[in-house]
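Take a look at the structure below.
What you see is the complex with one protein chain gone and the rest in place.
In order of appearance the chains are A and B, and numbering begins at 1 in each one.
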Amino acid sequence: MTKKLNILMFSCEYDKALAAFILADSARAIDMEVSMFFAFWGLFLLRTPDKLDYKDKTNLEKMFGAVTPKGPDELPLSRMNFSGFGKFMLKKMMKDDDAPTLKGLLEEAHKKGVNFYCCKLSSEVMGIKKDELPYKTKIMTAEDYLNDALNSDIQLFI
Amino acid sequence: MTKKLNILMFSCEYDKALAAFILADSARAIDMEVSMFFAFWGLFLLRTPDKLDYKDKTNLEKMFGAVTPKGPDELPLSRMNFSGFGKFMLKKMMKDDDAPTLKGLLEEAHKKGVNFYCCKLSSEVMGIKKDELPYKTKIMTAEDYLNDALNSDIQLFI
Partner (left out) sequence: MTKKLNILMFSCEYDKALAAFILADSARAIDMEVSMFFAFWGLFLLRTPDKLDYKDKTNLEKMFGAVTPKGPDELPLSRMNFSGFGKFMLKKMMKDDDAPTLKGLLEEAHKKGVNFYCCKLSSEVMGIKKDELPYKTKIMTAEDYLNDALNSDIQLFI
């Protein structure tokens, strides 16, 4: 029977997102099913600058949207950020080693059939609309997440 | 058979605690059993200002107790804190959306029968006494946690 990996993507740091998508892509490579449930800051991973929509948002939502990261290229590191220098080094070294980029990993995950789910409450609270998300995603409640996680063999909170 | 969610609550950030209690309350709503094992900073989630007890503490424990958060309302965010501004925005948006508060979620979890366990080593090291914790909690060792986690269907480290 197909094995399944379930990732609750809470964080939006560049390095944690790299880890999550490397796991997701590797799981697909060994024919595992993969669910990624994007909640809280994790939602920012899916935003892209050209899809931002300020219509119908409250002022607070607009302000929040303006100061938060707008997609994978803007994310800070969880450690060693040094105002971006640590991230520059990490990206440079990964390039030197021909390691994939976050954007590349995310798109590969999407292409290879990783299921992207968005947390309903988070997207409502943060005022992020489904149209702003460039990938095929399904809105799910926390209960939906739990049912999906119960049917998974590995569950990680990242 | 009843399914079970086990959360090792290590962090004490406002947003991570929100996520944990939303999961705990949602799990109870679909009749799952829930264990929350509060360890390290996670213990601070259970403290309330009016229950602090400085008797029988070493000076170091008193000092540590004084500079650490005293319950759910004092917790910072894991990201975007901006000296409290990010948290203010998040709380405000959650209120606008009628989303529950951390304190409300915590009390609902307690009322709905989520099992609260405190890490024995952490409470000893941090000098937090059982009487300082306002909720019905049981002291547990790391081995007890592992046995509980082994009997769970989902285990998360938050």
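Methods note: contacts are C-beta pairs under 8 Å (C-beta built on N, C-alpha and C of every residue); 3 or more make two chains touch, one makes a residue touch a chain.
Here the structure is a predicted model, which means the values were calculated and not measured.
Engineer: Counting contacts across the full complex, list the positions on chain A that touch the omitted chain.
Structural biologist: The list for chain A reads 3, 5, 15-16, 18-19, 22-23, 26-27, 29-30, 32, 78-80, 89-90, 92-94, 96-97, 99, 153-158.
Engineer: Since one chain has been left out of the picture, which residues of chain B touch it in the full complex?
Structural biologist: Chain B touches the chain not shown through residues 8, 10-13, 39-41, 58, 60-61, 63-64, 67-68, 121, 124-127, 141-143, 145-147, 149-150, 155-157.
The working rule: only the chains that are shown with their structure count from here on.
Engineer: How many angstrom lie between the CA centroids of chain A and chain B, rounded to a whole number?
Structural biologist: Taking the average C-alpha coordinate of chain A and of chain B, the gap between them is 25 Å.
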